[in-house]
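What you see is the complex with one protein chain gone and the rest in place.
Order of writing sets the labels: A, B and C. Residues in every chain begin at 1.
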Amino acid sequence: MSVEDDEVSAPDRPGRRRTARLEAFSDGVFAIAITLLVLDLAIPVTQHSEQRLMDAIGDEWPGYLGYLVSFSTVGAVWLGHSAITDYLDRADATLLRLNLLLLFFVSFLPFRTRLLSEYITTDRAEGVAVTFYGLTLLVAGALLSLLWRYALHARLVRPDTGDEEITLLTHRLTPGLGAYALLIIVGLFQPVVAVIGYLVIAVFFLIPVRIRRR
Amino acid sequence: MSVEDDEVSAPDRPGRRRTARLEAFSDGVFAIAITLLVLDLAIPVTQHSEQRLMDAIGDEWPGYLGYLVSFSTVGAVWLGHSAITDYLDRADATLLRLNLLLLFFVSFLPFRTRLLSEYITTDRAEGVAVTFYGLTLLVAGALLSLLWRYALHARLVRPDTGDEEITLLTHRLTPGLGAYALLIIVGLFQPVVAVIGYLVIAVFFLIPVRIRRR
Amino acid sequence: MSVEDDEVSAPDRPGRRRTARLEAFSDGVFAIAITLLVLDLAIPVTQHSEQRLMDAIGDEWPGYLGYLVSFSTVGAVWLGHSAITDYLDRADATLLRLNLLLLFFVSFLPFRTRLLSEYITTDRAEGVAVTFYGLTLLVAGALLSLLWRYALHARLVRPDTGDEEITLLTHRLTPGLGAYALLIIVGLFQPVVAVIGYLVIAVFFLIPVRIRRR
Partner (left out) sequence: MSVEDDEVSAPDRPGRRRTARLEAFSDGVFAIAITLLVLDLAIPVTQHSEQRLMDAIGDEWPGYLGYLVSFSTVGAVWLGHSAITDYLDRADATLLRLNLLLLFFVSFLPFRTRLLSEYITTDRAEGVAVTFYGLTLLVAGALLSLLWRYALHARLVRPDTGDEEITLLTHRLTPGLGAYALLIIVGLFQPVVAVIGYLVIAVFFLIPVRIRRR
C-alpha cells in the first residue's frame, strides 16, 4: 500500500476533514434557506382568513411564483455546489472563505424572495425588487463559478479527475451568468418576464444532463 | 485486496461522497421541516392569552392534530428515505433531482399543515385545505416510491442486496399511495375523517416490521 | 484481515450508514430546537420598544429563565444522546422509531418554553404551563433512558464496550427521571421553584464527570 493510497483512505486527514465540514455547514445553510422560503409563503394567507380559501390561494400567486423560482434556484446552486465538492480533494483557507461568501448570498435569498413576492404586484416598486432579486442570483451564480475556477487554479481538485469532466462542469457552471445579466436588464421594464426567466434558468440547470462517468 | 474492496472502503470515491451529501442535505431539510411544524403551533396560543390556559389548549386541538399528523408523516417519509439510501451504492444526476423534488414537497408540508389547522374548523374551506394537504402527502409518497424504483432501474442499489430485501422495501413503500388517494376523496365530504386517516397511515409506517437481515 | 475487521472498517455497511443518518437527522433536530428557542426570546422585547431598554430586558426575566432552562436541557439531552450513539454499533428499525419519538418531544420543547415564559408571571395559569413543561422534560428523559436500554437489550451496542462503561452510562441516564417527577408535583404549588429545579438538573448533567476510558 503506497503512502498516496493511505492518505486517500484515511478519513481523518486534516484537509479531508475540513472539506467534510465545508460540506456539512454548506448543506445546513442550503437546507435552512430552502425551507425558510415556506415560512414567507405561510404569512400572507393568514391575513386573508376572511376570504374564501380558494380565492385567497389564487391571490397569492406572486408568493407561489417566488417560492418556486427560489426553491429551484437554491436547488440548482446546491446541485452545482455538490458537483464541485464531489471533485474536491481538499479545501484551503481561501476556498473556505469563497464558500462563506457564496452562502451569504444563498442565505440572503429568502429575504429577497419575500421582497419580490410582496412588491411584484405593486407597479411602483416591482422593478426595484426584481432587480435586487436578479442581482442576488447573478452574484450567487458568479461565486459558484468562481469557487470551481479557484479550486482548479489552486489544484484542490482530485488528481484523478479527467479533463473532459473538468471542461464539462466548467461549461455547465458558466452560461447562466450571461442569462442572469440579460434578465436583470429585461426586469427593469418587464419584471414578471424576468422572474419567469429566472425560473427557466433554474429548471434548465435542474434537468439532468447525462454526465459521462466510467 | 481486490479493486472491488478498495472502492468500497474508500470514503472519498466521487459517487459515494455525492450520496453522503444527498443524505446530509435531505436530513437537514427533513429536520427543519419537522421542527418548523412547532413554530406554527406556537402562534395561535398567544392570541388567546386572555382565556384560561387549559381552555385555550383545548380550543387548539386542530393545531395539535395537524402537528401530530405532519410530524408522523415527515417521520415516516424520513424512515422510508433512510431505508432507500441505506441500500444505495451511489447517486446519479437524475436521482439527485428526484430527491430535490421530494424535498420540495416535504418542505411544503409545514405550510400545508398551518392551512389545515387554521381551516379545519371553518365549514366553508376545510374541504379545500384537507384536499391540498392530502395531495401533498400523496405526491410525497409517490416520489419516495419513484426514488426507490429509479434507484433499482438505474442499478444504483448496492449489488450485495438480496432480492427479498428489495421486494420487501418495494412493497413497504407502495400501499400508502392507494390509501392516500382514497382519503383525498373521503376528505371532500368528511375532512376530519381524512385527517385521522392520514395519521393512521403514518403510524402504520412508523410501527416497526421486523425486517429480516442476515 | 478477518471478516470482522473488514466490517468494522467499511463505512458503507448498511447498519453503519443507518446509524450515521440517525445521528445526522437527530443532530439537525437538536440544533434547530436549541436555536429556535432564541426566536421566542426575540419577540417579547419588540413589544416593549417604548420602554427604556434596560427595564424591558429586566421585565423579560421569565423569557431568559425559560431560554436558559430549555437550552441547558436540550444540551444535556444531546450529550446523553451522543454518549449513547458513541457506543452504538448499528441501528435497527425499532431504535430508529424510538429515536423519532424522542425527537418529537425535543422538537416540542421550544413551544413548551414559550408557553412557560408567557404564563409564568400569570397567577392563574403558571401551574398548568410548568406542569406541561415538566412532563415534556420527564418524557424526553425517559425516552433517552429507554433508547439506551433498548440498544443494550437488542445487542446494538459495540461488542468491545466494557461492562463498567455500560453501568456508568445507565446510572448517568436514570436519576433525572425521579427528580423530574418530584419537581412536577412541586410545580403545582411553587412553579418558579420547579423551573429552577429543572435548571439544576440540566446543569448537573452538563457538569462533566470524568468518564474513565482506556
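We adopt the following convention: contacts are C-beta pairs under 8 Å (C-beta built on N, C-alpha and C of every residue); 3 or more make two chains touch, one makes a residue touch a chain.
Every value quoted in this text rests on a predicted model; they were computed, and no experiment measured them.
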| item | value |
| --- | --- |
| Touching residue (missing chain; options A:115, A:156 or A:169) | A:115 |
| Chain not shown, touching residues in subunit A | 6, 9-12, 14-15, 17-18, 20-22, 24-25, 27-29, 31-33, 36, 39-40, 92-94, 96-97, 100, 103-104, 107-108, 110-111, 114-115, 118-119, 124-125, 128-129 |
| Interface residues of subunit C (partner: the chain not displayed) | 5, 8-9, 11, 16, 23-24, 27-28, 30-32, 34-35, 37-39, 41-42, 45-46, 49, 52-54, 71, 75, 78-79, 82, 85-87, 89, 158, 206-211, 213 |
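By our rule, only the chains that are shown with their structure count from here on.
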| item | value |
| --- | --- |
| Inter-copy rotation, subunit B to subunit C, in degrees (Cα atoms; steps of 5) | 90 |
| Type of subunit A:subunit B copy interface by residue overlap (half), same or different | different |
| Euclidean distance of C-alpha centroids - subunit A vs subunit C, Å | 34 |
| Cα-centroid distance, subunit A relative to subunit B, in whole angstrom | 24 |
| Junction residues of subunit B - those touching two or more other chains | 9, 11, 24, 27-28, 31-32, 39 |
